[in-house]
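Sharing a structure, written as structure tokens. Questions coming.
Missing here: one protein chain of the complex. Every other protein chain is in place.
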Amino acid sequence: MILILKPNIDVEASEYKQLVEHLSTLQNIQLRVHRVQGVEQSLTEFHLIGNTGALALEDMKNLPGVEHAVRVSEEYRILGRHKVDSRANYFDYQGLRFGQDTLHVFAGLCAVDTPENVEEMMKTLRDNGQQCTRMGAYKPRTSPYSFQGHGKACLPYVFELAGKYGIKVIAMEVTHESHVDEINEALDATGHPTGVMLQIGTRNTQNFELLKIVGRQQKFPVLLKRGFGITLDESLHAAEYLASGGNQRVIFGLRGMKTNIGDPHRNMVDFAHVPVVKRLTRMPVCIDPSHSVGLRSRGPEGILDLLHMTAQGIIAGANMILVDFHPAPEKALVDGPQALLLKELPHFLEDVQITREAYLKRQALAQHISIGN
Amino acid sequence: MILILKPNIDVEASEYKQLVEHLSTLQNIQLRVHRVQGVEQSLTEFHLIGNTGALALEDMKNLPGVEHAVRVSEEYRILGRHKVDSRANYFDYQGLRFGQDTLHVFAGLCAVDTPENVEEMMKTLRDNGQQCTRMGAYKPRTSPYSFQGHGKACLPYVFELAGKYGIKVIAMEVTHESHVDEINEALDATGHPTGVMLQIGTRNTQNFELLKIVGRQQKFPVLLKRGFGITLDESLHAAEYLASGGNQRVIFGLRGMKTNIGDPHRNMVDFAHVPVVKRLTRMPVCIDPSHSVGLRSRGPEGILDLLHMTAQGIIAGANMILVDFHPAPEKALVDGPQALLLKELPHFLEDVQITREAYLKRQALAQHISIGN
Amino acid sequence: MILILKPNIDVEASEYKQLVEHLSTLQNIQLRVHRVQGVEQSLTEFHLIGNTGALALEDMKNLPGVEHAVRVSEEYRILGRHKVDSRANYFDYQGLRFGQDTLHVFAGLCAVDTPENVEEMMKTLRDNGQQCTRMGAYKPRTSPYSFQGHGKACLPYVFELAGKYGIKVIAMEVTHESHVDEINEALDATGHPTGVMLQIGTRNTQNFELLKIVGRQQKFPVLLKRGFGITLDESLHAAEYLASGGNQRVIFGLRGMKTNIGDPHRNMVDFAHVPVVKRLTRMPVCIDPSHSVGLRSRGPEGILDLLHMTAQGIIAGANMILVDFHPAPEKALVDGPQALLLKELPHFLEDVQITREAYLKRQALAQHISIGN
Partner (left out) sequence: MILILKPNIDVEASEYKQLVEHLSTLQNIQLRVHRVQGVEQSLTEFHLIGNTGALALEDMKNLPGVEHAVRVSEEYRILGRHKVDSRANYFDYQGLRFGQDTLHVFAGLCAVDTPENVEEMMKTLRDNGQQCTRMGAYKPRTSPYSFQGHGKACLPYVFELAGKYGIKVIAMEVTHESHVDEINEALDATGHPTGVMLQIGTRNTQNFELLKIVGRQQKFPVLLKRGFGITLDESLHAAEYLASGGNQRVIFGLRGMKTNIGDPHRNMVDFAHVPVVKRLTRMPVCIDPSHSVGLRSRGPEGILDLLHMTAQGIIAGANMILVDFHPAPEKALVDGPQALLLKELPHFLEDVQITREAYLKRQALAQHISIGN
């Protein structure tokens, strides 16, 4: 059971103390305290773990300092949607809202290679009105003999260039806890010109130790990619490792499943799960069409499969798009064949816009009909 | 190599005879003749099989009676798209055009149960401006002890009711060659009040004997469903069995892949392959959201997954939608849980319309940009 | 519920008539009669379908003419193993016993090509003490433009050569009901020099119409291959289509699953299901290492993967082995790369023998320990 306390409740307030005291008298019930700092207010949640079946929801709602009480199932305890669950399905970071009703494009470099390419990318994003990007500094590669990313060496210029061009959030994969420290240090050293969304990739979806550590920090929101060979359920449980550590600012990313039935695409596109994740949890959902499709083929009407897949995600309500661009894909060190050209960005964004408007119309239609019934 | 002859060429014309005579002198080359009867004209194709590498395309184009010559690869020889391939990507049936640029909804009963339900379905379709439907008379079921469909007994009333309500085409699965005869007989007996699109289901995608026989008749177009456990390539090869038999009026249907990574959906939705099939072949592409999704869950904005998946197919250019409705899903003999209610049809059609318009805008945008480049 | 009647019961006997009369009085119970002709006796089974929950097993056992009564679940009603189920797990054909305790090797040609190769194969088998073989006359091929087998044209010489070299049973795939007629006719025409086990391949596992027709004949036993993209449960249900038609002489074949996680093997070897099928049903289990492995690679000790996979099947209790040999694999029209050489047959058989002996020792050990407990 989760008790959501009144906003901005003071831990020194008498009602807070009374509540804690009362809960400590409950037998076989453990208490975990989670605090979520939002832009306008701080929220405190009390998670009651153990024999909560014996507690009446109504009684708990009436305790001092309690605003809501939510009975949670064992499934996705924190991030899940539960019956009568009024908890937020969004969070704010760097002045931007990331939620189940918003849409952000994170176009950028799969792997940082040169400062020149980073700058050209950032400038193009700024010129096209973008505030987010993706930049890979730490690259997990199948073979130990492949390029592994420039690591912390590239962070200072990546962050500075982001700041120069007004990019507010960079999605960046980390594969080891030390990378979070390195990112922190580089941000400090460069004066925090931008923000970072930590990305956990598909190979580490069940690297629970990394999830625990990343979940314990609350500075950076986290984008958790689905594991490419496990069930959706197992990946959603992995997200709970982040949340149970304390960090509820989690976005869930779909990036295709590893099976040859998706051929000729690199992976089996799984964006059908966009509405499923939004229904089962409170997480915004990101799609990664670049890694799902993995090639630059196009349909007979001249539209790239990659744009079609992006549209499939958006028309079903996706909230974030991670997409690879590169000034010269043929020279990219990682995944060049799937990268879009910088000059294709305006078309990409316009295509996204058309589909997003259609989604919003579909949403309005459904609400209209629902009210009519 | 395929030679497309001049439209309406007469087999008694001298140029036709000259052509045949010339081709008979070519060594190690076999000739297969395919005739396609369209609404306005009949097309004759000469398929040259064997050592065609030695023939010059230019020479063949200049033969008497030849309009085009297409060099085909071994892959999807007839239905494939080949370089410099001007063959049609559509066909006409019952006054309707089915092509890679059109969109038709086939809403209907997964399995025919009672005349009353068939009539209610047909009437609702008519009232909503529909001219196509799906009606299952022959049902392949996993267990021999499950209901297997009413078979030929229900055909007369199904066809008559279709005629009564102005339904022009019924998609109907056949699982044995005798079913085609039965359909033919029932249409004859009832005075051809409607048309039938033969459907080959996922369990028979590689039932090559059935494909050969169905491919040899040209009265009915064929909807071939993808095999749910084989690669896309293998399913496209199966379509060639139909075409090599003589029937090129083939629509290719996506209906989800059989793997638990699609959970909680019944199958792994594979509509990402819509543009792939359109690029590799000249076939229109059908999607079957009902069997892909298999349940009535909805996203948090209140839209059914089934509508989301339909939208995903359409936004990427799908040409046909096969979708289960039922007057009383809880009483349906087959696949009730996935059926939509009749009263949901207007919403479904309006939702389809919104997305189709967005697709057309996306198409126009791509052409505009392509011209600009 | 299944009533197994006394062996060789006469349909004119009074106890038989009394039984039928009594059963006809039961409400909501349908009766299906199955007769199984064995070497020494004929068995009659009465299958009671409908509301059998209301019948007491003890009462039914005491009815006139009844030897056993078995309560069956819905799952695999006829071929399944049920509690207190004393029905046979074997059948006899051509003087050979095929059961869950026997082992037969069916080495032979994947596809019949020339009479010379057939004769060389048959002679080699005879010289190595074999009485069974596999010979493909009807070949389902992914592409319609590939060699489809010699069909009925080759049957006469195949059967005659089998007779000449003392081969008693040929496993032969059929893909259409007409093939059964053609086989029948060719056997009649050649004076029945051998027997045939009809094989239903993996592409037709859920071709229910073919299963129904093949199940209605009892002349030939049937080898049903597992569907390569469906669950084991679904394939076992398919076997019930054969049995519910009347033919219980069914062997179930494992041949690998279609998924790239089996790479570098052609398919994912699934012989772990040997004991599962034997536990769930009364069918003997066949393994097809040739199609599972699909290549001639060998382990560092010099043993072909194909022999290793065969050993894996046998050590877990497999009852039949379907394996491709060819006098000149590089000239084989179908699946040459996986065929063994004729001169490798003695090694193959000796290797099989070593493993079979180990299996029997394992079986004896388990029984010894079971008795000790």
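Order as written gives the chain letters A, B and C; numbering starts at 1 within each chain.
Just so it is clear, contacts are C-beta pairs under 8 Å (C-beta built on N, C-alpha and C of every residue); 3 or more make two chains touch, one makes a residue touch a chain.
Since this is a predicted model, take the numbers as computed values, not measurements.
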- Note on the structure: Contacts of the unshown chain among the visible ones are A, B, C
- Item | Residue touching the undisplayed chain, where the options are A:Tyr16, A:Phe228 or A:Phe325 | A:Phe228
- Touching the absent chain in the whole complex: find that residue among C:Gly53, C:Gly129, C:Gly191 or C:Pro300. C:Pro300
- Task: Check each of C:His47, C:Arg77, C:His104 or C:Lys278 against the chain that is not shown and name the one that touches it.
- Result: C:Lys278
- Message: To test your reading of the contact rule: which positions on subunit A touch the chain that is missing from view?
- Response: 49, 74, 77, 140-145, 175-176, 203-204, 206-210, 212, 227-231, 234, 237-238, 240-241, 244, 258
- Query: Which subunit C residues touch the hidden chain?
  - Reply: 81, 89, 100, 229-233, 257, 259-265, 268-276, 278-279, 292-293, 297-303, 305, 307-309, 311-312, 315-317, 347, 350-351, 354-355, 357-358, 361-363, 365-367, 369-370
- Item | Chain not shown, touching residues in subunit B | 259-260
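Everything below uses one rule, namely that only the chains that are shown with their structure count from here on.
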- What whole-number Å value describes the gap between the mean CA coordinates of subunit A and subunit C? 52
- Mind checking the centre-to-centre distance between subunit B and subunit C? Centres are C-alpha means, answer in whole Å. 36
- Message: Averaging over Cα atoms per chain, report the distance between subunit A and subunit B in Å.
- Response: 39
- Query: By residue number and range, which residues of subunit A touch two or more other chains?
  - Reply: 259-260
